[in-house]
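Note that one protein chain of the assembly has been removed; the remaining protein chains are unaltered in position.
Per-chain numbering from 1; labels A, B and C assigned in written order.
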Amino acid sequence: MVSYLIKRIGLGAVIVVIAVSMLYGMIHMVPGDPLSVMLGPRATPEMKQELNIRLGLDKPFVVQLFRYFTSAMKGDLGSDVISRRAVTTIVFEQLPYTFTLILTGIGWAVLLGVPLGCYSAINRNSVFDKIAGIFSVGTIAIPSFVVAVYSLLIFSVTLGWLPAIGAGDDGDFISQFTHILMPALAIGLGWVGYLARLVRASMLEVLGENHIRTMRAFGLSDRLVIFKYALRLAILPTIALLGVGIGFLLSASVFTEIVFARPGIGKLIFESVIQRNYPVVMGCVLITTVIFVISTTLSDILTVILDPRIRENL
Amino acid sequence: MSLDNANILEIRDLSIDYITNRGRLKALRNASLSVRKNRIVGVVGESGCGKSTLIFAIMNLLAENAEINHGTIDFEGQDLLKLSQNEMRKLRGGRISMVFQDPMTSLNPVFSVGEQMVDIQHREKLSKKEKQLRAVNMLAKVGIPDPEKRLKNFPDQFSGGMRQRISIAMALMAEPSLLIADEPTTALDATLEIQIVNRLRKLQADFKCSILFVSHHLGLIADICDDVVVMYAGEVVEEGSVRDIFHRAGHPYTQALLECDPARISEEVTELPTIPGEIPDLANLPEGCIFRNRCSQASEICEKEAPHRLEIESGHFVSCHKHNLEANND
Amino acid sequence: MSDQGKSKNSPVFTRRKFLKTSSASAAALMAFCALPGVSWSVENNILKVRTPFDIATFDPAFGSGPIELMVGSCIFNNLITLEKEKSWVWKLEAAESMKQLDPKRIEFRLMRGIMFTNGYGEMTAEDVKYSFHRIIDPKMKNPYAGDWAMLDHVEVKSKYVGIIHLKQAFAPLWNIGLPGPTGLIYSKKAMETVDGKMTVDPLACSGPYELKEWKPKQVIALKKNKLWKGDKAQFDEIQLFPIASDSTAQAAFESGDIDFTVISASAYQSYGNKAPKNARLLQYDSLFYSWLGINMENPMLTDIRVRKAIQMAVDVNAVVEAAYFGLTKPATGAIPPGLIGHRGKSIIPPEGDIAGAKALLAEAGYPNGIELHLACLNNPGVVAQAQVIQAFLGMAGIRILIDQLDPGTFWVLGSDASLGEKANDVQLYLQRFSTFPDPSFAMQWFTSDQVGVWNWERHRSAEFDKLNKQASEETDPAKRDKMYKRMQDIMELSGCYQFLAYEPIFALCRNTLDPQMRPDGYPAVRYFQKT
Partner (left out) sequence: MATNGFKNYSIKFSWLSQTWARLKNDKMGLLGFVLVITVVLVAIFAHFLAPYDPNMINISHRLQAPSLVHLLGTDHLGRDTLSRVIVGSRIALKVAMISISLAMSGGLILGLLAGYGPAWLDRIMILIFDTVRSFPTVMFALALVTMLGPSLNTIIIVVVITSIPMYGRIVRAQTLSLKNKEFIWAERSTGAGMVRILAVHMLPNVIGPLLIIASMDVPVVVTIEAGLSFLGVGVRPPAPSWGSILNDGYAYIRNTTWIAIAGGVPLILTTVGFTFLGESLRDIFDPKLQKDI
């Protein structure tokens, strides 16, 4: 088991290095520089040249990369081009908001999606299955920014139940909770349907297998047969996808964060890419890639732990 | 419908159809058989003859598109078909339990053997510890070495033979009065088959339960069973003690089957004998006797009328016009 | 034959049971949601204003300008500031008096008792000297150095009095330098502790407010500065919320999260003229001006007739109607109304002349039209204008491919420094600049030395350059006016510019507020009043 872990972490490290190097190369291909975007007409060519030197962009590509990683090892990810704030503080300031948003979003999607999938599978082709089917597939199709803007209009503008913008005051759980409800709905809605369909598909497959029939032949209650013996097997492919989902949502949260004016890493990536704020972009991608690797590794490890067929012969 | 106190199970005129998009398949027609206490009854027939449908009907584990037209299944004084889901569930794994054919897929791969064996004892009012102890004893009885340690292992860590022994242990743990074995050894190699069969016979003797042993392996039936039921294309064509069937087979199909059994062929042959023709389409059945098109002794009456069940000697029933004629002539 | 019926062996959860459980949980959710109507308005004296993006630094001289200046003018002071009347006259802020001794010398006298927070003492002429010299100090490499290019030195006469010496007369100083982002006065002592590089900690505030807290991307909170002696701060606290999306800002206003926000033209129009309850819809003129740039050095556009055809084909009325719902008139030049040099009328009529354009194109050797690329920023308003232009040019046979670009790519489109000779690939583009209330600021980007920097039209005109230099030194407004008008004629006649619109600013505002805007179209939050 431990060797498996080490291999995965090693693989993760390589992934991070490659992703960041790819990004470094890509940044140079994309035209534009932070000064032109921030200062517009005020940015003179001399200043751009001075900035390039300051950021070391004039050095050969490999040297830049090597220097970036050595300083990254020491925890120094450079500083924001304009505000000169350390990238690590900028990124870790915004990260918790996106993290709580994603976990709440995926959280309620799992709580609703998985049982929905199970009931649909159990009552296959029943009216419930058909309605749940159309609902879940329909919600997959709606882009998160459309859900976000409509919930904004309904819940905060017309009904006035929920605050419209921001992430709430620190330390005040109620305020943070009311501020995360709609964004979590927007980000999670698509996932409810997605998880429901996946769980239904794999549940149907598992329910058809012989060992389920064996358990029924021993008179076990339906609840035990379905929610213990069938679900434990059927949930495995979903867990693998959840790991990926968290990684995907890191950048997909940009839409929700823009519409609800929430702080977050998704919007930070988008804005720093637009402003060509290279150090911040690099910092964001480095850290989101690390998180992505951690979440996929965790979900793989979880699948291995939960699936003795693989765990035992590791 | 009084139950002869000697019989633990009596099936009378059981007919079951499967609704498929090719029409209604009459998988089982007026099947009748009985299982006496403390005896092993073999059910033999080619694949597709309806033996699985029969046993799954007893356990009420039929596929969704199955429809029971008529018939009764009397088990210890109750007609199983009249029971509600819950009442039937109480019996399953308690009074009747089952061993399945393919050991590789009949146990849940992601739960340890111990956990599954504890869960199936959901009727016992015992603590988890005691249930584990019973499981360990049972595993020892079926010949699993070092059962305490193996309890924590998972199905994939056992060989096919071992898994079948575990299934048998699970089935017998609740000391059922009827054990249904659906071709338990078909998936195993010959040497293992013998060990499992002997183990099963010894356990039957210990537990005094009756066994309904389904197989298409005549030699095995001859070794282990007390009585035999022969099925063909959804009908019970002959029923009787092992000696009746293997020495005085009354039905042409049984005779043909016995001739094809390689174990019983004495002189050398280059080609193994087979029964000519094919099983008729269960979706549109021919009139008269079902075996007519492949029966060497068929006559006009066979084409017009289906034979009905006749007791040619005590406990030996045959469904064939040949006997009806003789009965009329005597 | 008793029919046993379908022996359904798969366990069916009765729908009744499922509906019972799900309806129970739904009811619980609804109950939870019905919190008391959550909406804040301008109560407990907090002013909440939206800004389109977050600040990057508290030093406007090194920031992106508008947002930093909005915050800077609250926590620091300029000598003078600009007030919207006919054409942006200046008024005193930190200065008690300002005198133009002669074209090259301006004497200022500070108000007494302006204190810097955190114990950095009273503001003196020495601080003013340090703050202005800092801008032109080569070591600081300040992007806004141009605003003070004419500064020679600041002479400190006494504790509160000093004289600004200029290399030569420079009228725009009163409209650009002194009231602008580079005219803020910092505490010399404080700035020297960070050798002039102040970013996220303002160190010493002197304005009516001081920094309470900055939560990046969330809020910039300013609180009343007790040490401030000048005109009383209207609010206990000012909170600035960076909200990128207009729809969100509108929703935030309507749900009570903010009290003032600039909104888009389409949002303004969506209200008809019925403002939401206890709020007002406002429209301001700003100093934004937009135009269609045509790169004359691009191989396809070297022929003046082709460029003229493009100018003539654009129906500016339709473009303005599309973008601003008829709430403003077409532009007649690069200098907005109310400023010296504003042209009353453009040479080519705004409604355009499709037939004339087609004829010119045929004459130039393109009887069946040509295909050109039109580059523009990717925000909805600009893309809408681009598509209207595309439609009209299409009618004249000029097939347009629209390249909507993100800001990063767009802002270096014609920059030789960034793209080398690829910078000449740009053909048509939609550009929008803002200016200070002095035409020299607007005109500087169209001179020959700006070619390949910000003059993406690559239009060189010796007469234009000469006029531009003279006009900024000329002090007589009438003469300046004539020169700037002539300069805009040169631009239009070159075929490189088709002026589109002077962009109005729309806003949503609580009834309890009397807002004040700055020339660059951003709210002067310091001077907001309560009605």
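Before moving on, here are some points about what is shown:
The definition used in the following text is that contacts are C-beta pairs under 8 Å (C-beta built on N, C-alpha and C of every residue); 3 or more make two chains touch, one makes a residue touch a chain.
Computed from a predicted model, the values in this text were never measured in an experiment.
One chain is not depicted; across the entire complex it touches A, B, C.
Within the set C:N45, C:N118, C:T302 or C:N379, the residue that contacts the chain not displayed is C:N379.
Here one chain is not drawn; of C:Q250, C:S415 or C:Q450, the residue touching it is C:Q250.
Where subunit A meets the missing chain, the touching residues are 7, 11-12, 14-15, 18-19, 22-23, 26, 29-31, 125, 130, 133-134, 137-138, 140-146, 149-150, 153, 194, 197, 201, 204-205, 208, 237, 240, 244, 247-248, 250-252, 254-255, 269-270, 273, 281, 284-285, 288-289, 292-293, 296, 309. By the touch rule set out above, subunit B reaches the unshown chain at residues 18, 20-22, 25, 27, 48, 53, 63-65, 104, 280-281, 283-287, 293, 303. The missing chain lies against subunit C, touching residues 246-247, 250, 266-267, 269-270, 318, 321-322, 378-380, 383-384, 386-388, 390-391, 401-406, 408-409.
As a working rule, only the chains that are shown with their structure count from here on.
Relative to the centroid of every protein C-alpha atom shown, the closest chain centre, again from C-alpha atoms, is found for A. Averaging C-alpha coordinates per chain places the centre of subunit A 54 Å away from that of subunit B.
The distance from the centre of subunit B to the centre of subunit C, with each centre set as the mean of the Cα atoms, comes to 87 Å.
Between the Cα centres of subunit A and subunit C there is a gap of 34 Å. Multi-chain contact residues of subunit B, defined as those touching 2 or more other chains: 61.
Within subunit A, contacts with two or more other chains are made by residues 216.
Only residues 59, 61, 89-94, 97-98, 100, 102, 105-112, 116, 119-120, 122-123, 154, 156-157, 167, 170 of subunit B touch subunit A when the two sit together in their complex. In the complex of the two chains, the subunit C residues touching subunit A come out as 9-13, 15, 18, 33-35, 37-39, 53, 56-57, 62-65, 141, 143-144, 146, 197, 199-200, 215-219, 241-245, 247-249, 251-252, 254-258, 406-412, 415-419, 433, 445, 453-454. Across the interface of their complex, subunit B is touched by residues 209-221, 224, 228-229, 232-233, 236, 306-309, 312-313 of subunit A.
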